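My questions will all concern the structure given below.
Only one protein chain is missing; all other protein chains are in place.
On to chain A.
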Amino acid sequence: MGGVLAASPPPPAAGSSASPGLTVPPGFGMPSVSTVVPPAESPLPNPGAFDECHRRCKEVFPLQMEGVRVVVNKGLSNHFQVNHSVLLSTTGDSSYRFGATFVGSKQTGPAEFFPVMVGDMDNSGSLNAQIIHQVTSRVRSKLAFQTQQQKFVNWQGDAEFRGEDFTATVTLGNPDVLAGSGIVVAHYLQSVTPALALGGELVYHRRPGEEGSVTSLVGRYTGSNYVATVTLGSAGAHASYYHKANDQLQVGVEFEASARMQDTSVSFGYQLDVPKANLVFKGSVDSNWVVGATLEKKLLPLPLSLLLCSFLNHQKNKVQCGFGITVG
């Protein structure tokens, strides 16, 4: 069944307030979660969205891509941005995607504008669309649709309520009233101390003739320059540790154990920023004997960005390389 899409809003909202030409492509560079620790007398801070718990550690790891990818971003106005991307793939089909992003004018924060509508369509007619809107000052809701050619594969809606020191989210996935099937996911995250946040997740899925539920607990501890998160559930365990060594080096360690597939894996990743050379390098080593690295370099003075990626699986002796160019 289609998984729940990421709940965090895409960043064009961050770029649209800065300049008329939107330069941040959707999907790149999530807005960072603020982990500022306030003094003890003030009330507990809002812990942020539930899905952001493991996000900081995951961002350190390189993304695997293969083939050649060319992305052209063009900002048409303060509110509207368009992107074309061509993917020439070595293993699957090559494709062309056209995407558009619209950002509204209701401003809620320093760089957040709502509503945000993001959509992109494939050359075979598959559509991905997301609409994110801040309904009231505390409630943010999102609708997402995904189709495979003309058939709807994923449709979901969620509502997130941010209280003083807690966040509650309810997501309804693929509801089908006629067939009586659907998935309901409820998240709750509470700040217990300024550094510690605890929460839980409940997934209830139902199909005609079958229903089940999965629960899991989440704990996140934020230190001065590190974040440690643990998720324990009936479907497995997931622990991640993120450490910021200095301005240039960030390190992440991740441990995953799955009860269904009866296997565990440990991965170690690092990210090296060299702003003088306009370089961002991410590398990772895995317990499945997979070694991978991504190099992203801005080719100034042109607004070009080059992305080189290679993943090597020592066990199967297979290599996957890819490179991409982003214009604009």
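To be clear about the criterion, a contact is a pair of C-beta atoms (placed from the backbone, for glycine too) under 8 Å apart; a residue touches a chain by one contact, two chains touch by 3 or more; residues count from 1.
The criterion applied here is as follows: contacts and distances are computed from a predicted model.
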Which of "Radial spoke head 3", "glutathione transferase", "Mitochondrial import receptor subunit TOM22 homolog" or "Cell cycle checkpoint control protein" matches, in UniProt, the chain that is not displayed: "Mitochondrial import receptor subunit TOM22 homolog"
Selected residue (touches chain absent from view) among A:214, A:293 or A:327: A:293
Touch with the omitted chain, as defined above, among A:245, A:279 or A:304: A:279
Contact with the hidden chain (one of A:74, A:106, A:138 or A:314): A:314
Missing-partner contacts on chain A, residue numbers: 272, 274, 276-277, 279, 281, 283, 285, 291-293, 295, 297, 308, 310, 312, 314
